[in-house]
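Note that this complex is displayed minus one protein chain, with the remaining chains in position.
Entry: chain A
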Amino acid sequence: MDELELLKKDWKSRDSELPKLSYNEIYKMILKKSSSIVKWIFLISVIEFVLWSSIDIMVRLSGEYDDLEILGLENFSVISTILSYGILIYFIVRFYINYKNIKTTDSASVLMKNILNTRKTVKQYVWVNISFLSLTTLVVIMYMTFYTDTYEAQSADQNIPLYVVIITSVLVLAVFIGLLALLYRVVYGILTRRLKKNYQELQKLEV
């Protein structure tokens, strides 16, 4: 293409017009802090780990686990605790490994993939954590309903049919998860929209 060759010739002849920074100006630059997207992703990811894992701690502090023991669910409580910390540790380790893999000296494609993977790990953690919390809540509710007289005692007082309780819980949970998904789309979108677009563009095979 003639035009591009012309551009190349011109491009090369313009080196002299480029700005020239002095040794001191460059030196000052290396003392400054980065404001790259990787730094933001790291910060937000750490905040998310702290936030989501603290839900478990909050539930503990609120004394809900004591209730489980009264109900005769001690074993369930121990297993779910081990599982939830296992999940947390597994994802933190994966996140750390992915984060360490981010190197600006890799090719553009590998770099983008590693950044996206780091973000994906956090996203997976959040969903696994929510599913786990929902599942344990469901198990406890079921147990209370079918194996103890807690529910019967309560419903006799308030006169609420069982299906209303179940439908309401499912609806509340659905709305909660829906809102969260929306929030995620926004936060995740802002952080990685450009990155994803570029990654797809790079991977795309032209025909």
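Throughout what follows, a contact is a pair of C-beta atoms (placed from the backbone, for glycine too) under 8 Å apart; a residue touches a chain by one contact, two chains touch by 3 or more; residues count from 1.
By definition in this document, contacts and distances are computed from a predicted model.
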Problem - Choices "Sigma-70 family RNA polymerase sigma factor", "Putrescine transport system permease protein", "NADH-quinone oxidoreductase subunit K" or "Ferredoxin like protein" - which one is the UniProt name of the chain not shown - result: "Sigma-70 family RNA polymerase sigma factor"
Exercise for the section: May I ask which residue of A:Leu6, A:Val93, A:Val164 or A:Leu180 touches the chain that does not appear here? Expected result: A:Leu6
Problem - Interface with the unshown chain - residue positions in chain A - result: 1, 3-4, 6-8, 10-12, 14-15, 17-23, 26-27, 29-30, 32-38, 40, 103-112, 115, 194-195, 197-198, 201-203, 205-206
